[in-house]
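Input: a single structure, listed below in structure tokens.
Here the complex is missing a single protein chain, while all its other protein chains stay put.
The block that comes next holds subunit A.
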Amino acid sequence: MRLALVGLVFMVVELSAVVWSYVNRPNELDQLLISAEADRIASDIPQMRASSTVPEDLRQPIAKGTQRAFLIHERGGGVIGQFDDGDIKVADEAPASFLVIRTQRENWGNRFLLSGTRRVTVADEPFWITVAIAGQGFGPFVPVIFNEIRFHVLFPLLLLSLLFLLFNFSVVRSTLRPLRATIAAVDGIDPAQVAMRIETKASSREVQALVSAVNRMLERVERAVRTLKDFAGDAAHELRTPLAIMMLSIGKLPEGEAKSRLAADAQGMKRLVDQMLDLSHVTALEIDANTRADLRAIASDVASELTPLAVARSRSIAFRDAGATEVHGHADAIGRALRNLVENAVSHTPPRTVVEVVAGPGGQCSVRDHGPGIPAAQRSAVLERFHRLDKSRTEGAGLGLAIASTIMTLHGGEIRIEDAPGGGALVRLIFPDSSSS
């Protein structure tokens, strides 16, 4: 589009230059005017020979505001057609038979008289057309210039511009093609995979510079992510060892209410540390593009692992496979997401009720409890960090659903919270359709 506009501007400039050069060469214009008039007359010669009259359209001169007369001779000097308006006349004198072209100008002030002869060939016979044109100023030449421009400048210029436009278009396109591939590669970078780099086959130096700049940036991002991951590991060690010391020390205290309260507090802290570290781990998690995770196996393992916890608290966990499929994902991380949902469900479902863990159908898992459920207005808020529905509850830091949510986002999936038919919360982990990825 821009190229076409620029082409148009160039054309206007070119035309102005052509007009300018004509204006500065009046002799050439004289010749052109006579030739144009002669060509017009010549085209009517067969008609004039047949009817011996001058056709109506030839009575008017080609240029407005001029007077014109003409005379047509055939071979041997015979006049086959003539026209004059009385003011100017062409002398009836046969031109020499060798004459092909003659133009002559006379000026009086700004008036001019042009006369000239052209030899034309019509139906294989030569004719000599002598034309006289009287007029003033530059006006009479304007149509001639137009004509000239139309046939000899505009058409070739248009053709040339069009060809150039096509050429430019293809050149620009082929130059930018490697860039397009690079853009696609950058777009394709999975944020969960910081080790990824882009490659280019482009020979263009600019594209290669861009690609290596992007790769340098990816390297810095990777370093930052790794630092974060290392920090998570260090923090784990730093926090867990003192907590272990604390728990073992509490264990040595004499039995009593104070001891069991302390032990419960220490368990709460352990859970908080576990969840915070889980969150930092999953935030820095990278998912290998080809890893597949078996939802059925993951869900059944989680249900199995948490059953002792549930049983110790007079609840139970039931597992059912409703036709789960494999999904693209990190099995351990998906397990953590599901584990958090089940832990939540176990702590919200009333004693002697069942938490139902279902794998499938397809790329999803669901956990259902028989507790109070989660009000619709709170559903997006509970997925945020440190959000607890019931602030009076002391256990848990409100990180469970945030962890699950982070893991699901990482997998391109989502968490959906619903009311279970018959009461309770139904929380579903939904993975993107793996057949399309």
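Miscellaneous remarks
The definition used in the following text is that contacts are C-beta pairs under 8 Å (C-beta built on N, C-alpha and C of every residue); 3 or more make two chains touch, one makes a residue touch a chain; residues count from 1.
What we mean here is this: contacts and distances are computed from a predicted model.
Missing chain, UniProt name from the options "MFS transporter", "FAD-binding oxidoreductase", "Response regulator transcription factor" or "Spore germination protein": "Response regulator transcription factor". Considering the full assembly, A:Ser316 is the residue among A:Gln67, A:Gln82, A:Asn168 or A:Ser316 that touches the omitted chain. Only one of A:Ala266, A:Val382 or A:Leu399 touches the chain withheld from this view, namely A:Ala266. Of the candidate positions A:Val214, A:Leu243 or A:Ala420, contact with the unshown chain belongs to A:Leu243.
On the side of subunit A, the interface with the absent chain consists of residues 229, 232-233, 236-237, 239-241, 243-249, 251-252, 263, 266, 270, 274, 277, 281-282, 285, 300, 303-305, 307-308, 311-314, 316-321, 330, 332-333, 336, 350-351, 354, 357, using the contact rule stated above.
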